[in-house]
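With one protein chain held back, the other chains of the complex are shown just where they sit.
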Amino acid sequence: MLLSLWQNLRKYPALLLLVLVFGASCAVVAVNAYRAAGGAVGQGRKKVLRIAHWQLEQGIRDAIDRLIADYEKLHPDVEVRQILIPETGYFQWVNTQLIGRTAPDMIEVGSGGTVGWALWPKFYARYFLPLDRYVDEPNPYNRGTALEKVPWRKTYFDEMDGGYEETLQSYYRIPLSAFTERLYYNKDLVEKVWGPTFPKTYEDFLELCRKLAEYGRKNEKKLVPIAGSGYNFRQFFNAYRTAFTANYLDPLDVDMDGIVSRIESAAPIYSGRVKLTETPIRANFELVRELSEFFPQGYTSLSRDEAIFLFLQGSAAMITTGSWDYESMGVQSEFHLAVTEIPLPSKSNPRYGSYVAGPQTEAGIRGGFPVGITKMSRNAEVALDFMQYATSLKKNEEVNRAMYWLPVIKGAEPRDELKPFAPRTEGYSASIEYEGPGAEMAYAQISIEYLSGKLSYEEFVDQFMQAYRREVPAGIQDVLRNDEQTLNQEMRFAAIRRAALTGAPGATAVATGDSAAQYKRIMEAYVAQVGVRDSDIRDWTENARQAEQPARQSGR
Amino acid sequence: MPAAERLAAPLPRSPGKERPLRFAGLGLLVIVAAAILAPGCGSKRTSSTLDPLLAQGWQAYSTGDFDFAAECFRGVQTTQRATADQTYSAILGLATVYHLQSNPDFGKAREYYALLAGLNTENARKQSALGLARVDVAEGKDADGRSKLAAVMRDYPDSTEADEAVVHLAESLFAPRADEAKPGGFGIAGDASMERGLKLLEDRLSARPRNPLASAMHMMLANKYIELKRFDKALENLLAAEKDGIAVDRLRSVVVWRVARIAEQQLKDYALAERYYQRYVDDFGRTVLYYRALTSLERVRALMGKEGAQQGKAEPSKGT
Partner (left out) sequence: MARQAVRLRQIRSHWPLYLLLLPALGLIATFMYVPAATGILHSFYRWDGDELATYIGTDNFTKAFTDPTIRHAFSIVAILFVANLFKMIPSIITAVVIHRVISDRARYIYRLLFVVPMVIPGMVVLLIWKFFYNPVVGLLNSFLTATHLLNVLVSVNGWLVNVHLADKATFMADRSPAWLGDSSLVIPALIFWGFPWIGIIGVLIYLSGLEKIPKSVYECAELDGVGWFRKFVYIELPLIATQVRINLVLLIIGVLSDYGLILVLLDSSGGPGGAAMVPGLYMYYNAFVKREAGYACAIGILLFFIILGLTFINNKFVRVEK
């Protein structure tokens, strides 16, 4: 019968192909699912852990391999494997792995742009293990150190804030490293053109840029002083925006919470109470316009990779980027690399000096390279143990020194070369956000025209304010709608705590920890958010009324 | 035979040709059915016992999986063998899901909150009353919602539900209203409404000064007084909130900052400002305001020095 069946099937090759392909797909899926469950392929009967991330640079992989080797020596029954996925497809890969329930035990989280930013909280909630019950216990791998009795989260320089998910009010991430941004420069070239000491002030920095441009022209080299791109330029702009707008905190911070919210920033610009033609703001833009003469032409259309390429090829003398690029740039450059701060105008600068408050603070930075543990992991406790090992004082220092990154654990020392990247706590935060809710695209388009010299400052302000007045009211409503969602989220958590407090079966099992204390926390956070919302709306409404009055008076 | 007729005619019965085609069709049917059903086999299984089912429901609710949560709760609610507590948990769960899911269904929420009241336990009645009131407010039925919240305060005066009702009632009185017809248009609460809300919170704090939401109420009052530029009352409430104990570190830093700022800039109480800037510097070294607090501390000390010097000049010298 089988033979006659085979003979019949041979007459229908397409059907045969369909069946074979389907069979092969099932086999592949079955093998993948088996591997994902930690079975087979590992040596002997070891527990297999998989950790996925997008840090493809050689140094990172090697450092994590050494960490894994040390852990496996301590735990011979465990095997840990790295899975490396390129950043561009990472979010989509994670998405499909999580939905398909074949995700690795540990996953680097947080990529995916604005779509990812909105979806990661849902991923955490559905697929990742909340870590609250572990973070308040000491890290067992800190035994014998000064952090022996310190709760795990308090061993972090940021008290594990980088691992806390606000929308879910739980810890879901385990940060491994910290990052800051600085100005990198070609030490050999700068010393040749300028001298051994890098300029400390903006005035000297500008002079250096002129000398570099002249050097390029004289030697018929393609040389731009600063490797700008849409991405790198933002770091310069933010540094100067902070310096010039820091002193706007008191006039704009209506609710006196120390932060100028998006609406507190937008409302006075909308009404004209704060004009973009005011001297400090104008000075901010004019300084950046002046500096962008030393960027490549049309730099905003260049990508980050193109800017790095220019710098490493020696076609640019300086670039701003983060500590994450230090090692790979060091390996790829044929010159000596050095790092410094972005120079600010000195107080004696006649044009800018009186408006500059100071540098940007990095006191609020949070741990990065965050890793989450998936709920579908069959060895979640082992994965947690591995992560505690990686974030112990000794091992976190070791692995970050190997990766040329900054450690996240208090007392862990970075490499000497990375000391310039140590977070700067003495500084300010920016008090004005020029974009305005809803006007981001208009700002991106029109500001480029000004910075490239196509528009005068007055033309830029005029065109931008037209777009601002048109777009921002609807943008404000969108911001407030998003705030409502956050408030709703708080109420969801409050409801579950109330249910637990009233003894509802099931709720008590899910709402771990002290429900009364958590309920108090949630209501405090809720009330604070309501306060910000109400204050923002009042501020906006008063400013909007002010904006309408001249229009009404002129009969428009 | 024309082509159309050939197509319309049944296939000729030739031995050995028809069976493989039917076999192929059947095989395909089996494959397609397996492909559709197989993924569902490994998915969420609901528990056969009720407490774990309720736990699954609350877990799904907390992670935003509202449809599954409702399914779990309904599974318990409709079963005869559920205990009174289990039924309470299920109905409360359903009401909460429909009330607070991303696209709320207020009609169903109201229905389940009303069902809760029929359970005849104190907790169920309190949750029902609070839930029905909040649903009215969420739907924009302010008058109904407010009177129901007031009823919760009246009927269960010493309960946490009443404390929460006070917070929501005050919020409703303070809340601005969006004008959907005009982008960015809002109506701000009137003075009378604001005063009512403030009095409500203050009365509650007088009656129950150590209630679980006392710190939240004080912070709410402080927010409103700052909005109304009544900084003395704002300061009073900020200090009371701090005394009561603020559970959220970030909010504690905001309260300390506000006290220092109000004391320095509005009330010119430099001694208080100095104390609170120093507290900020000592306790909140990892925040973006740390350096501002440090420079503000120096500034306030300089001002205190100047003030002291001026006072020394103003007072007649004891020696003369």
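Note that the chains take the letters A and B in the order they are written out, and that residue 1 is the start of every chain.
Please note the rule applied: a residue touches a chain if its C-beta (ideal position, glycine included) is under 8 Å from a C-beta of that chain, and two chains touch if they have at least 3 such contacts.
The structure presented is a predicted model; accordingly, all values stated were derived computationally and were not measured.
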(Q) From the list A:446, A:491, A:504 or A:532, pick the residue that touches the absent chain. (A) A:446
Q: From the listed residues A:32, A:96 or A:313, report the one that touches the chain absent from this view.
A: A:313
Q: Check each of A:157, A:236, A:285 or A:299 against the chain that is not shown and name the one that touches it.
A: A:299
Q. Where does subunit B touch the missing chain, residue by residue?
A. 2-5, 7-11, 21-22, 24-25, 28-29, 32, 64, 102-103
Q.
For subunit A, which positions touch the chain that isn't shown here?
A. 113-115, 118-119, 122, 217, 222, 224, 230, 296-303, 306, 310, 313, 315-316, 440-441, 444-446, 448-449, 452, 454, 478, 485
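What we mean here is this: only the chains that are shown with their structure count from here on.
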Q. Distance-wise, how many Å sit between the C-alpha centres of subunit A and subunit B, to the nearest whole number?
A. 26
Q) For the complex, which residues does subunit A have touching subunit B? A) 8-9, 11-12, 15, 18-19, 22, 101, 122, 125-126, 157-159, 249-250, 255-259, 358, 361, 363-364, 425-429, 472-474, 476-477, 480, 485, 488, 491-496, 498-499, 501-507, 509-511, 516-517, 519-521, 523-528, 530-531, 534-535, 537-538, 540-541, 544
Q: State the interface residues of subunit B toward subunit A in the complex, per the touch definition above.
A: 16, 19-20, 23-24, 27-28, 31, 42, 50-59, 61-65, 85-86, 88-89, 92-93, 96, 99-100, 102, 123, 126-127, 160-161, 164, 167, 171, 174-176, 178, 182-186, 188, 212-213, 215-217, 219-220, 223-224, 226-227, 246-248, 251, 254, 257-258, 261-262, 265, 285-292, 294
